[in-house]
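All protein chains but one are shown at their positions in the complex.
Right after this comes subunit A.
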Amino acid sequence: MSIVTVQLGQCGNQIGHEMFSVLCSDIRGTHGLCSKKENESYQDSCKERFFCQEESGVPVARAVLVDMEPKVISQTLSMAARSGHWKYNSHSHFCQKQGSGNNWANGYSVHGPRHKEAIMNLVQKEAEKCDRLGGFFTIMSMAGGTGSGLGAFVTQCLRDAFPTSFILNHVIWPYGTGEVIVQNYNSVLTLSHLYHSSDALLVHENDVIHKICAQLMNIKQISFRDVNQVIAHQLGSVFQPTHTAGGGSGYSRNPLGDLLEPLVPHPEFRMLGLRNIPQMPESSLPYSTFSWPGLIKHLRQILIAKAQMEEGIDWQVRPPHPGSSIPSTNKPLHFNTSIANLVILRGKDVHSVDLGSFQDPSLYTSWLSPQDAFNAWKTPRAFNKYEKSASLVSNSQFLLKPLDSIVGKAWNMFASKAYLHQYTKFGIQEEDFLDCFTTLEQVISSYTNL
């Protein structure tokens, strides 16, 4: 099955480009540590998911690029074409001239309806090119105006036009100390709207990725490109072909379904966090070796202690005593309760890995059995030159504190009524804000009371 990617706004387009680059360079690489036949099968599967073949032989990304100003799309298209290894369809983009002005209401209420037909036509065309449509993957930031506002509108349109397809939104959370002053308003409006039309939100936080760049990748002058490349690597580690649990010998043919069905058992809980280890500069890769037990131990503690990466993990945090049923208010404060987790392992000796520690019932709520709450995909074909790579996609309290912080700051600003006139002039009223706050306070409450 194929995934149609919709890149929205500057962030969405910049990340989308890095993602397709990584996917393409991974399948072209010879670091798969597997047989030629296995490698070809992997390549075919990736291509089916993300690329279509043109006569020229250059893979064409299954993507629609949307932005309300022209510069980023223009750059993105030409960078891809220059690579010589893949490209975008030269017609599969839509842009305007004036931008959205970091105004969610402008993106949602003005640009959305105005350009709905044109954008959905492009999406329809891409969907029709797929033999079997596996769903939609949208990439957007929630701080600005286009990715956030127009992105929320487009997601709704996708839901209306494709009621039975999977929709996964990749949402970038901005730096806490601001890229955009009204980012918290835009975030609250985006998250609450997406909650109603999307199947799940896969979140990356700029602050977290920035730390990875600084402390693990040893980059001195970190650029947005560096941040985007780490994000792309993490996305690739999830979306490249995998063998699912009962999948037999072939690669999974329903990537979004396989991801979303076990992770989102209840509609109230749709926020997915992502962690990937190890992360290091490419130059260090040949000199590093890792053991699976070590990686699994770290990944589990990252989950339990809500760590952002493999350095600075708080090893003091322990799950509550197994067997006893503890009301949520008595659980250790820093402990992360999960609804469902997915661990994706790629590389050498993957089948020898013991993941029993992730099935510990004390990690989870009581609604699902640990067998249902925890899933693992093991794939021997190594990813992106990492001999061993482990990813965790988690529906847990990972994002609770950051979400609460964003809602708190937005509420603080809302109480003073600052900037509201900028939204009301495009049709988003105070009552609309209140509805969004209510939705998100509900989500916060639900996750808190796990």
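By our rule, contacts are C-beta pairs under 8 Å (C-beta built on N, C-alpha and C of every residue); 3 or more make two chains touch, one makes a residue touch a chain; residues count from 1.
Everything that follows uses one rule, which is that contacts and distances are computed from a predicted model.
**Student:** Which choice in "Ubiquitin-like-conjugating enzyme ATG10", "Cystatin LXN-type domain-containing protein", "Ribosomal RNA-processing protein 7 homolog A" or "Tubulin epsilon chain" gives the name that UniProt lists for the one chain left out?
**Tutor:** "Tubulin epsilon chain"
**Student:** Of the listed residues A:130, A:222 or A:317, which contacts the missing chain in the full complex?
**Tutor:** Considering all chains, including the one not shown, the answer is A:222.
**Student:** I'm checking contacts with the chain that's been left out. Which of A:97, A:132, A:321 or A:351 qualifies?
**Tutor:** A:97
**Student:** Which residue, A:261, A:349 or A:441, contacts the hidden chain when the whole complex is considered?
**Tutor:** Of these options, the touching residue for the absent chain is A:441.
**Student:** Can you list where subunit A touches the absent chain?
**Tutor:** Spelled out for subunit A, the touching residues are 10, 14, 69-72, 74-75, 96-103, 145, 175-182, 210, 213-214, 219-225, 227, 407-409, 411-413, 415-419, 421-422, 437-438, 441-442, 445, 449.
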